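Starting off with a structure, shown below.
Not every chain is included here, but those present sit where they belong.
Note that the chains take the letters A, B and C in the order they are written out, and that residue 1 is the start of every chain.
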């Protein structure tokens, strides 16, 4: 586990990533077989924030943001920074200055499994961030880590160049090689859902539309009228 | 503990429930002897959301929303859905499609001890939700549960037809039979508080208004001037 | 550990405190050597809230707000209330009525390591609060505590009269005697950061500006091109 910076990783196709972003997190998660979520502990800095891009992954020691500075140089337009630490940390590893440096490189936003600070300014800048915490706690630049190696957050492995989509529902990661298939599956799902939405709006019951009544019987769910119960 | 759907439970009087809603969660909680709260972990989807209605209760296995679909059919105008799981769960059991189906039935909102998803859309729809988490994690429809049986969240038991009031302060449940008494007690409290508010705004100290100085003496609280302390 | 109310504690100079408030939490935290933070669990009632003042400290038993009423009398214009409990508590120790009483005394806001309630009204009043939770849970007035003794929140000791600054990034406390030095150090830091911000906006890399490349070499961080890796 030597400290390593991988330069020029392949990235998912940016048009595909942008299209995944328009589908949204919940649809993309379903499209890849209910996977890829980074955990409910990552929350956006403001309601309505959305973001899609290709991952530059960063692995930092806790309380140390040296490798984030390294990652700035590796970032390209269309990227998003995804930062994890080697043991749990809520310190403010990224603030306004790093956000300024990232934006200049064309970075679209940040997913970070620690804290961030200067959040009032980040909101004014409209620099989208999904983080574990807000924390003013400062950090050092003293220990080595890695950039663009596979990291994991919330049980999901994120590789360099993977497609990352984030919105109010959280953050989802799609492996680079599966981005195109995910887009196709997601679009099909959106169509199916539009039909269901219209049906439900028109008063059809999902029990009927999804054919669930037989399942309920199989499972032994019985119906009883409250007034019959009280009589007994 | 057989899976059971209870049809047509008695419900608290809706006018009474609406009046409780106007009192707000803190007042209703006090009016019923400091009870009925569902826990600080349930938060509204947007600041300022408010809701009052009669409970349709749902007990789901974790990660399974089959019984929410069953509950849609049992819901009537004025109801709110209250969903618990048989073991801890943060998955997104309800999203935009179910919200659409619930709204068509006249359901006023949702209290759910798991996650929800499509929250940007839920906010646009102004469909009020109090939940433990936001999570895109999808669920299955595979196992049985119950509808309109007593459930519990945060140590409070919620029965079908109980009055549920929710606002920025959280969620409170009033047993159906106690709704009218709660309303009377709550209104009395509001009047008392209006007098106190005016007094405090005019500069009266609560120590005097509530007669607390004698209690402080009984409890042995002593006053000392900082300047005397330093002199020693 | 006798219950004690200390009257007339010395307070940090209010002009200095106001100037610290303009620097913001992150800068003040750095200026005092990365200290003084009260923990990421304290969150503001609304985004963008800011506050600075001199501390009136309150130590309550859990679930008991008697000493908050005592503290109201001790408060002066420019103060902020800082409330801790002797064992963990999330109950709503402060609500709209106490906020009204505090505002009349010139108190600028509240930092509280428990819950608050009536938060919709507190937001309307624009009475700034940083709290551990929102909770409608009512409290009693039955047991003794202390006012204006040293308390601690999140590992930081807060003394009466200390400077307290709070914003979206959290809450920081500066010991009364160190307020002036903190202001000087903070202002110097702001100047340094302005130069860095301009440099980053102009495209300079922080690796170069901070001279980090030598450190990376010392730490054994190696660079490898992804295309070379795959070839092997």
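Following the convention adopted for this analysis, contacts are C-beta pairs under 8 Å (C-beta built on N, C-alpha and C of every residue); 3 or more make two chains touch, one makes a residue touch a chain.
These numbers were taken from a predicted model, which means no experiment stands behind them.
For this complex of identical protein chains, the structure file gives a whole-complex count of 6 copies, while the figure shows 3.
In the analysis below, only the chains that are shown with their structure count from here on.
Residues touching across the subunit A and subunit B pair largely diverge in numbering: under half of the numbers involved belong to both copies.
The centroid of the Cα atoms in subunit A and the matching centroid in subunit B are 30 Å apart. Contact of a single residue of subunit A with at least two other chains is seen at no position.
On the subunit B side of its complex with subunit C, the touching residues are 24-26, 29-30, 34, 37, 40, 43, 47-48, 167-170, 172, 193, 196-197, 200-203, 205-207, 210, 212, 215-216, 219-227, 229. By the touch criterion given at the top, residues 2-10, 46, 66, 69-70, 72-73, 90, 92, 95-98, 100-101, 104, 115, 117-120, 123, 133-138, 141-144, 146, 148, 160 of subunit C touch subunit B in their complex.
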